[in-house]
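A selection of the complex's chains, in situ.
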């Protein structure tokens, strides 16, 4: 199992940046899920980023569903997303065969694939492969939404600027998530967003790049999802999150900060709310205890490194010459990808949650939330 | 797949804290690995912690290898570790059926298992289940050592005290790792260790607890291990690390701090060293680029929350009464588990690395490093 993941719903990724096409197979979907293609397109747009902040490669990311989708509904057979590569300039990348870009996968690809890798534009390692992941995630988000589960992310930090925190109260949190989901550069504090964009523009001007931290939350999850050990919610989600290029850290709830607390500060006291539900007064656990959801909002943060492609000259090795060399990158590169990575983070979290829920509730659960709105095919 | 993980080597966990026994099945081992049982016992002792810092439950953790081990060598059949539960005081735990311990798994277990869970001592969620994980990890560490791969961990932070950093130079790092591997409370700066212990004692005295951060490194890994997407080194290892109870954050290389750097600061420039090997001047990538090892030391950090069991009265719910309640814990509880969790962190990292290597090099690779020292059975 290499580019395949998932127990109850599986995602197989394929493609290279400059090959004929990229795509993914999403297998295990229930039949009868009505897909909102417009919402998929919106999330693909968020992955592509804003024109003034992001790469000049302006492909429309026109995706085709070549299987598993019929008459507006999933069929239950494997659903395949195919995106043709169109706007490729392979000439830009010829030097990458021997000059290793620092903190890219060029060198490790060489060590693993012995020179047979498609080196053009990062090949199979390219961030471009996340486009079909976003399509898969957008489908999973529709499944979650049909069960009143809402998720979303904001840029908690970017280039040294910090956004406001997610509100604790659930109705306010749902509103904040909806706000984030409608934005290509989501912050809770608009002025923080302004400063982040300015910081990115400065990085671009100085031929450099910046990174950031994405904070993600999900409301409405039933308590009791996840498993005690290897398939804890944290295990499943971190596995997926660390699959996203440029991610170097993942934390849940209070995360690394909890290590500095005492137990009496860190523990989340239980209480009954007015509706008679068991809740916790604080949520340092991030909605997960013992690997399993407790009904409080899921909260996690993902650290994204600054774009490795920068225009400043960098020291590296020339594998053909067998000596040190200086690399000057050309072409199209973003001064930040954290706002684009956010669409991928949302996607993999949604995928992981559906995979976990399908294990407990079965495949049929995925379509159950749509029963009110679906045409009746069945005899 | 619930309590099972691994693609090429699989680990199945079982058991409850107060049931007849706990254990694990480690499947996929090569035949012909000579096991050093003494070294397994040492690592089990490190998991149990020092007498003055750790829980009063003083079981010897006598493990039995009930299958897969014959005449001093692995047979290649599934290897099963069995540890009988002996020193159990089930009476201590009777109130846990209805009074939910904050930030424990009692409530989520109730949501998932509907009251059928073995609630005594945390049941299947108990940290005790990590003992067979440590046995499996100790076997994996012997496999890695036979290929000159050395790993180890120190307490980077505990109760607000910070230890020195791992040295960057490889020979010094190997020495530091050996030092850590011989210690039950490993720090690089002895005075930091002293202050940490004092901090733990203070927490105990105030009926509270502390957490910490474990830093782990591995030297000697070949470049080219891991996969581009779902089975990146980070994905596999974080999956395993978040399986360990109390872990709330995992980061690789510069981790969350890399999100604050610019690309020109964060990127690791390549160069040829005197021996003609490709190395990087810095190691913000933590030895992994594009999900694949680059031959530099693997570096990762794991955040461990303070022990959830504290003796201060805590607010909670009584599920039987359906109302809020106050919980006063009795029994045996550690004021810190981060030094004990370190043995489990080492174990799962070792397991993950062997699983990844076995995929590329095959099952036979696991025993290949022992060929010099093994008896000749083969005709």
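Every chain is named by a letter (A and B) in the order it is written, and numbering of its residues begins at 1.
By definition in this document, contacts are C-beta pairs under 8 Å (C-beta built on N, C-alpha and C of every residue); 3 or more make two chains touch, one makes a residue touch a chain.
Since the model is a prediction, treat every value here as computed from it, not as a measurement.
Engineer: With 2 copies in place, how many does the full complex contain?
Structural biologist: Number of sequence copies in the full complex, not just those placed: 4.
In this text, only the chains that are shown with their structure count from here on.
Engineer: Approximately how many whole Å separate the CA-defined centres of chain A and chain B?
Structural biologist: Distance between chain centres, rounded to whole Å: 27 Å.
Engineer: What does chain A use to touch chain B in their complex?
Structural biologist: Per the stated touch rule, the residues are 1-5, 7, 11, 13, 100, 102-105, 107-109, 111-112, 124-125, 129, 157, 160, 203, 208-213, 222-232, 234-236, 238-243, 245, 247-256, 258-272, 276, 278, 280-281, 284-286, 288-295, 303-310, 312, 314-317, 319, 322-324, 338.
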